[in-house]
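Presenting subunit A:
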Amino acid sequence: MEATNKISKFFFTWVVLFAIWLAFTSTFALAEVVTGVVVSFIIAIYNFNNFTEIGLKSFSPKKVLYMIQYVFVFLWALIKSNLNVALIVLNPKLPINTGIVEFETKLKSDFAKLVLANSITLTPGTFTIDVIDNKYYIHWLDVKCTDRDEVYKEIAEPFEKILLKIFQ
Partner candidate 1 sequence: MKKIIIILLLAVIGYFLADIFFEIPFGEDSMVVSKEYLDKSPNDLHVANTVTSIVVNFRGFDTLGEVTVLFLASTAIGSILFRRRKVHTKLNPQRNAPHASRIVQISAKILFPLIVLLGAYVFIHGHLTPGGGFQGGVIIATGYLLLLVTYRKFSVSHSSLTWIEAIAGVTFAGIGVLGLILGKDFLENFLPVGTINNLFSGGIIGIIYVAVGFKVASELTGILDTMLSIKVDSEENEQN
Partner candidate 2 sequence: MSVLTVLIVVLGAIFLVVGAWYVLTRKDLLVATIASSIISLILSVFFLILQAPDVALTEATVGVALTTIIFVVTIRNTKRMEE
Partner candidate 3 sequence: MVVANPILYVALPLLVAFLLPLFGKIHKELIRVVPGLLFMFLIFNTVVLFSEVTSTGKPIITQIAGWAPPIGINLVFSAFSGFIAGIISIMGLLVWVYSYKFKKVEFDNSLKYFVLIMLVTAGSIGVVLTGDIFNLFVFLEIVALSSYPLVAFYRGRDGAEASFKYLIVGAFASIAILLGIVLIYSQLGTLNMAEISLRIGEMPEKIKITAFILLFLGFGIEAEMFPLNGWAPDAYSQAPGPVGAVFASMTAKAGIYTIIRLVFTLFDIDAGYQLLLGMGIITLVVSEGIALRQEKLKRMLAFSSLGQMGLLMIAFGINTKAAVVAGMFILFNHAVIKSLLFFSGSYLVYNSENKNIKDLFGFGKKLPLTAFLFGLGAFAIVGLPPLSGFWAKLSLLMASADSNLIALIALILIVSVVEIVYYFRVVNGLYFKKYTGEFEPHKPSWNASLVMLILAAVIVTVGLYPDLIYNYFVNAADALMDKANYIQNVLPSNFVGLN
């Protein structure tokens, strides 16, 4: 189990790095591809353990579909948040009601936590200040509620649903 897991992680890292290499070079010339394979292999050897948690499993079609869904949810939230900020900033009265709230996440994977934190930072009016264990401390421009569960529902739930399915 351990060994297959490692191999899967390694190949995942290798493939991702190689894809990024191809994006860097933007060509399929033989020399570039060969060099890319070698370079990403070398870097992957040293980093595969840290780079991913679930390895090749993240390529399974179901997860990919969820990822695409997540991207759309996220983009929608991003656009909403920007309009939100725009409205606040352009309003001469600066209608803000800031506060710091906290909630607990159900996510276990570190990577999922990272993605959640980034998403929260980039979505409407909220901003991750600190993450300690499972607790997220959020700076909120327009505080609506302070109760943990309500906060959780308001801020994290739409993302977490999908993240739970992606990182398992």
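Everything that follows uses one rule, which is that a residue touches a chain if its C-beta (ideal position, glycine included) is under 8 Å from a C-beta of that chain, and two chains touch if they have at least 3 such contacts; residues count from 1.
Selection rule: all candidates are chains of the complex that A comes from, given by their letters.
Everything numeric in this text was worked out from a predicted model, so none of it was measured.
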Quiz item: Considering only this complex, which of 1, 2 or 3 touches subunit A?
Solution: 1
Quiz prompt | In the complex, subunit A residues that touch candidate 1 | solution = 13, 17, 20-21, 24-25, 29, 31-32, 35, 39-40, 43-44, 46-47, 50-51, 110-111, 113-114, 117-118, 128, 130-132
